[in-house]
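Removed: one protein chain of the complex. Kept in place: all other protein chains.
Chains here go by letter, A, B and C, matching the order in which they are written, and residues are numbered from 1 within each.
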């Protein structure tokens, strides 16, 4: 039986290469998804929606209704205290 | 023919919802990939590799050999000029 | 007249060192300011204010009243379209 691992300077070269290539593949996939997301925002903008506000809605949807409403109440209070309409 | 679009306050609600749900799905996929990448780094670390150095190697592999070598030459020069060994 | 520049490997070592030390000093100052900002948020929190909402108010204050109101109107519209209260 032969050991198929290429040992370079005490390093299991094959394992290292495998880790690196797996990470690179996943990073490429991630990059593809990021591009897809950008395209959807562009498409939404082309349809007349405001990307910035969509982003805000998405971030609000991650919160519970209670947290959201509490934050909105505080925000209104602070704005009022500062004289912002 | 009927228009199936729900119009809320002048907004094509269905379209908006569709954009947002597509983005949320992709963000979830992206999150999954990021977790996978983290796991590979952890696995590599468990095998004895140094994640920080793997990250560096991956960033170097994105550059051409020429750019890489030029940067390394400059780095050595600057370190020498500053008395860093 | 003597040239006081130390030339190391074709590099004006003194100039390089000067650039680097100036950058490092500024980065330290920046770090100090960031710590000060953190402390104020902590102090505000200790007084009963919500740091997250303060952050939001500060970001709103950077916008014109018109931009702010337009974004708020859109946000309400989108939330309504999605059935978010």
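Throughout what follows, a contact is a pair of C-beta atoms (placed from the backbone, for glycine too) under 8 Å apart; a residue touches a chain by one contact, two chains touch by 3 or more.
This is a predicted model, so every value here is computed, not measured.
**Student:** Which shown chains does the hidden chain touch?
**Tutor:** Per the contact definition above, the missing chain touches A, B, C.
**Student:** Residue-wise, where is chain A in contact with the chain that is not depicted?
**Tutor:** These residues of chain A touch the chain that is not shown: 6, 8-11, 13, 16-17, 20, 77-78, 80-82.
**Student:** Which parts of chain C face the unshown chain closely enough to count as touching?
**Tutor:** Looking at chain C, the ones touching the missing chain are residues 12, 15-16, 19-20, 22-24, 26-27, 29-30, 33-34, 36-37, 40-41, 43-44, 47, 49, 54, 57-58, 61.
**Student:** Residues of chain B in contact with the chain that isn't shown?
**Tutor:** Its contact residues with the unshown chain are 49-50, 52-54, 56-57, 60-61, 65, 68-69, 71, 74-75, 78-79, 82, 84-85.
The rule we apply is simple: only the chains that are shown with their structure count from here on.
**Student:** Based only on mean CA positions, could you tell me how far chain A sits from chain B in angstrom?
**Tutor:** Chain centres of chain A and chain B, defined by C-alpha means, are spaced 9 Å apart.
**Student:** Measure off the straight-line distance from the CA centroid of chain B to the CA centroid of chain C, and report it in whole Å.
**Tutor:** One centre to the other, that is 23 Å.
**Student:** Averaged over CA atoms, how far is the centre of chain A from the centre of chain C? Could you give it in whole Å?
**Tutor:** 21
**Student:** Where does chain A touch two or more other chains at once, residue-wise?
**Tutor:** 49, 54, 57, 61
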